[in-house]
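Some notes on the structure that comes next.
Missing here: one protein chain of the complex. Every other protein chain is in place.
On to chain A.
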Amino acid sequence: MARLALMAGPVAFFAVFFAYPVAAIVARGLEVDGVWRFGRIGDVLAQSDVRHVLWFTTWQALASTALTLLVALPGAYVFARFDFPGKQVLRAVVTVPFVLPTVVVGTAFLALVGRGGLLDELWGVRLDTTVWAILLAHVFFNYAVVVRTVGGLWAQLDPRQEEAARMLGASRARAWRQVTLPALAPAVAAAALMVFLFTFTSFGVVQILGGPAFSTLEVEIYRQTSQVFDLSTAAVLTLIQFAAVVAVLAVHAWTVRRRESALRLVDAATTARRPRGAGQWALLAGVLATVALLVVLPLAVLVQRSLGAPGFGYYRALTEADGGAFLVPPIEAIGNSLQYALAATAIAVVIGALAAAALTRRDAGRFVRGFDALLMLPLGVSAVTVGFGFLIALDEPPLDLRASWILVPLAQALVGVPFVVRTMLPVLRAVDGRLREAAAVLGASPWRVWREVDLPMVRRALLVAAGFAFAVSLGEFGATVFIARPDNPTLPVAVARLLGRPGDMNYGQAMALSTILMLVCAVALVVLERLRTDRSGEF
């Protein structure tokens, strides 16, 4: 019963703000006079263009995921196990790309790997309109996903377990393979799944860096809905993407379930130490160099371009309402964005924490496991579909929210919840169930068990989850652009609008606003890092 009560909130939230709007827009495309035309699915799939899109979407997502894991897993280890100056700031910095609007990242990346970019000047290499630019940008975007998801758990694994295995005669490789790897596997799987989902549904990066010749399902859905206005093709593609994502999630749920085990978690602060020996220093140096090249450099290009006018001219221009691109000074977008993102974070944390708590229970049945996968679906469904769905579904009483500002945080929370659940589940599931049972036997209420057993152990995960939810909300563009009110633009929406206008001032202001967005995220993430260490001493 308690489980059902916990689940009621998240289920209602997803039914009303996700399933209903998406169903409404799909119905608009496929339902004619009350008859569903599922025959369209066959027609659309028969087109070679569509099959080409499917194939490209899949292989580039697989390649991006593999590349991201390859590049970021050493980073996760370094962030989890090593102590070095500036670690907190750096952890925040690598997360910044994740929240930048794709239009900004695309522009910055073009300056790096495009014509006249750094690679071009050094070696005459240009990667724009090649798949390599897309893959690199995907790594840039998702580096933090792996570092934070895997590193978060890694930091809490007791190193003494591996040491014990070594003492008992296991080789270093064997100790890692048989002790650390199995414990880490759910987090690696979760991270890989997230990266795959993000790259499978990649939109802005593919459009900007790949050019019109490359098209993922998400890009094609956007084109069919927003440009060609062929709603039935868009609906079919939405369903295909939906089915693909469900299949991936099902496989993931199966692998994770097989590997789950109760872990001995310790305070993250006690596991990290200074690197020792040449090998470890080299590893640290390698990771830092990767971060500098892959993450810091594109961000630096952005900052450099925002300073193109003398005396911070672009920044000063942001405070003026010119009556042109905006009804309000662009600088106000910062306040809007923060408010929306805070609201979205609050919603996502509450919904996500309830869902994670419900899913943790060992007696979870098939229904609950299905619910686990369901929570991830918003990441796999086109933001364009969700945005349009909100518009046509949430416009009548009792849900007439279309003119209300809460619509934006609701849409942003949809992409935030999966992060909260994903970050908290591995840790929550790793809590030894006997602790809960012991507390219950001693007379604690379920609420008190959660508060005194689970919460202290997952507090850190909760904060990381909140940070992620905040960050993705701040950078969310695909759905927000459809529903944000023009007099209350968010930062990414404002940047896109400025980029859409000719002239140096608008371009410079877009770069300046992007830089501000980047700094806001960095500051928020650094604060979060501080919060984390203040509290982790209590474990």
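The rule we apply is simple: contacts are C-beta pairs under 8 Å (C-beta built on N, C-alpha and C of every residue); 3 or more make two chains touch, one makes a residue touch a chain; residues count from 1.
Keep this in mind: contacts and distances are computed from a predicted model.
Undergrad: Which listed name, "ABC transporter substrate-binding protein", "ABC-2 type transport system permease protein", "SoxAX cytochrome complex subunit A" or "Transglutaminase superfamily protein", is the one UniProt assigns to the chain that has been left out?
TA: Missing chain, UniProt protein name: "ABC transporter substrate-binding protein".
Undergrad: Out of A:Ala19, A:Ala66, A:Met457 or A:Met505, which is the one that touches the chain we can't see?
TA: Checking each option in A:Ala19, A:Ala66, A:Met457 or A:Met505, the one touching the absent chain turns out to be A:Met505.
Undergrad: Touching the left-out chain: which of A:Ala137, A:Ile208, A:Ile221 or A:Leu414?
TA: Of the candidates A:Ala137, A:Ile208, A:Ile221 or A:Leu414, A:Ile208 is in touch with the missing chain.
Undergrad: Just to verify: which one of A:Arg81, A:Arg148 or A:Arg223 makes contact with the chain not shown?
TA: A:Arg223
Undergrad: If the hidden chain were put back, which of A:Val349, A:Leu374, A:Leu428 or A:Ala524 would touch it?
TA: Touches the omitted chain: A:Val349.
Undergrad: What is the set of chain A residues that contact the non-displayed chain in the whole complex?
TA: Touching the chain left out of view, chain A contributes residues 28, 49, 107, 110-111, 114-117, 207-208, 211-213, 223, 225-229, 305, 308-309, 313, 323-325, 327, 342-343, 346-347, 349-350, 388, 391-392, 395-396, 400-406, 409, 451-452, 455, 459, 481-482, 485-487, 497, 499-507, 535, 538.
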